[in-house]
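Take a look at this one; I'll ask things after.
Of the protein chains in this complex, all but one are displayed in their positions.
Letters A and B mark the chains in the order given here, with residues in each chain numbered from 1 onward.
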Amino acid sequence: MTPFLEIAGLRREYGSFVAVNNVNLTIHKGEFMTFLGPSGSGKSTTLYAIAGLDTPTRGDLRIEGASILDTPPHLRNIGMVFQRYTLFPHLTVAQNVAFPLKVRRLAASVIDERVTRMLSLVRLDGFAHRKPAQLSGGQQQRVALARALVYEPPVLLMDEPLAALDKKLREEIQFEIRRIHQETGVTILYVTHDQEEALRLSDRIAVFSKGVIDQVGTGPELYASPATRFVAEFIGDSDFIPCTVSAHKQGKATVVVGGTVVPGVPLHGDGGGSATELMLRPERISLCRHKPDDVAALPATIANITFLGSHVNVATVTSGGGPIGVRLPFGHQEISGLSRGEIVWLSFDPANARVFR
Amino acid sequence: MRSADMGLVARPARAVRTLRLSPFTLTIPASALLIIFFTIPVLVLLLRSVLEPEPGLGNYAALLGSTTYLRIFSNTFIVSAVVTLVTLAIGFPVAWTLALLPPFAGQLVFGIILLSMWTNLLVRTYAWMVLLQRTGIINKTLMGLGLISEPLPLVNNLTGVTIGMTYIMLPFVILPLYGVVRKIDGSILQAAALCGATRFQALRLVFLPLVQPGLVAGGLMVFVMSLGYFITPALLGGTANMMLAELITQFVQSLVNWGMGGAAALVLLTVTLALYALQLRLFGTAGLGGR
Partner (left out) sequence: MLLHWNGLGWWRWCLVATTAAVACFLLLPIVFIAALSFGSSQWLIFPPPDWTLRWYQELLADPRWLESAWTSLKIALVVSALSVFVGTIAAFGLVRGAFPARNALKAFFLTPMILPVVVLAVALYAFFLRIGLDGTITGFVVAHLVVALPYSILAIGGALEGFDKSIEDAAILCGAAPLEAALRVTVPAIANGLFSAAVFSFLASWDEVVVAIFMASPTLQTLPVKIWATLRQDLTPVVAAASTILIVFTLALMLVVALVRKVAKST
């Protein structure tokens, strides 16, 4: 199967600053791919390179095998929705949506029919004659979406389109975007710094950090098996416990944590040094009042217990000094009677932990 | 409606010649116009001051050595200074009041200021020529009120010029000052009152310092404009009381002495540029000029 959209060896330099450093990614047709990362990580720069609004220093961009690098942006036939509302202020909603079709010199009847269809798709029938200034932020972004899709582009780019909206509105429009994706089947590249949004919308997520992609995968893959420390920290909550690597073989390491030896921990990265940190998800840690004899366990002192509805966060401090947060479901047997200052034993399945070097 | 139904992935780059002009190229028509019809002619004029009638600084020696010319320079300077001070003194209270007036009254006053500013300069100067003449209404009123027994010479002298220039320059002071006063946060002055300051103290210690940048900027602008002003001084001052701009014109038009004309122009330009450099140093982006 020919990959649909390929980013090959993309690099963007601004003088001595490298915004995008050798990004490689293959996107499948009809996929909802999110570029996730903090600001300055290169995700928007990559998106703008695909749009043609920015010229990369090196690398190639291909759609269905053909390079689009030399195609000027207005001929790339790619749809884009920006973070700032970019509706044409002097045109009505209908004229805005009709614009790409007008520019392509389509017949008036065809234009009218498509515009009506698109406004229906984004559920804004009846708004055709309003001006952008009369619309709310959410409505404006929906018009922008209609305008970007009306010429049925193979790829739709979205650059943090919901960042300017309040939370409730954001969730509403996220739902709309998902629905439209399913109804149209268009390939979507979505940029955001909000991991929850990424997890909600995407088929796959590419996590950007400092100009490179740390990992690409589905939400569950990134959550359960983060490939780098950055991904582990960025997606979901994680605990990091100081440890040393005493031995390693075939991707599995034996680590020493606070005097306890734990073998069989998945190891990522090949940096040197033995002093590093062990990563654990808070809900993968078991908490016992008495020391278990069948698994390796760490002693810890309870610092705080926070009730959060469906789960309880127990903050502890280990003898090594590092804090560990444990997340237990509400009603868990070990919580009742737990109090601050009490000593408990924390244990975990080594396969659920990670060590990054 | 699947995107697979749509035809091509990217529109073919047919015979579409996208106009790729760099932003710099776009500035060339304007630059060319200004360089050919502004910079070069002015530089040539200034050059002539040291080349005609013979190379050297003879023109400058003549300018700065003669009492007649020096008097013209000092007249220009004094009139400009007086106009600046008077417009600032009158303009500041007006700007202050404008910031406080209710909408209708404020718009009315604003409209009057704009009308005055937009009305043709000649019309306004002519009005003062008529008002200030010996049989004009001002003298008649003063005599009628018994304040004077003989009509005052208010025109064809520097008094008339000063009055006329003040009239012209007032809007140029009031409007920027109004902008400055409007931006001041009223709560600062309320805080001063709460701290126990009297109105005089608040004015002296808080309000005036806050307005001072506007006063200096406005004052500099009016001063520079007055130095180079031609029309109003020429019409209201009479030939015996020339100011610098009229001197330049005389050299060039009546006497066809380009050397001296250029020299006088250079003197004016130098002072103007020096004052603008001062303003830039003080405030960053400079204000606008006039005629």
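The rule we apply is simple: a residue touches a chain if its C-beta (ideal position, glycine included) is under 8 Å from a C-beta of that chain, and two chains touch if they have at least 3 such contacts.
Because the structure is a prediction, the values reported are computed rather than measured.
Q: Please identify which residue in B:Pro23, B:Pro55 or B:Gly146 touches the non-displayed chain.
A: B:Pro23
Q: Among A:Phe4, A:Phe99 or A:Phe348, which one is in touch with the chain left out?
A: Final answer for the missing-chain contact: A:Phe99.
Q: Looking at the full complex, which residue from A:Arg12, A:Lys43, A:Arg114 or A:Arg147 touches the chain that isn't shown here?
A: Only one of A:Arg12, A:Lys43, A:Arg114 or A:Arg147 touches the chain omitted from view, namely A:Arg147.
Q: For the chain that got dropped from the picture, name the residues of subunit A it touches.
A: 51-53, 72-80, 82, 84, 86-90, 99-100, 103-104, 131, 144, 147-148, 151
Q: By the contact criterion defined above, which parts of subunit B meet the unshown chain? Give residue numbers in ascending order.
A: Residues of subunit B in contact with the hidden chain: 11, 16, 18-20, 22-31, 33-34, 37-38, 40-42, 44-45, 48, 90, 93-94, 96-101, 108-109, 111-116, 118-124, 126-131, 133, 135-137, 140, 167, 170-171, 174, 181, 184, 186, 189-190, 192-193, 199, 202-203, 206-207, 224, 227-231, 235, 245, 248-249, 252-253, 258, 261, 265, 268-269, 272-273, 276, 286, 288-291.
Rule of thumb we're sticking to: only the chains that are shown with their structure count from here on.
Q: Indicate the whole-number Å distance between the mean C-alpha point of subunit A and the mean C-alpha point of subunit B.
A: The mean C-alpha positions of subunit A and subunit B differ by 58 Å.
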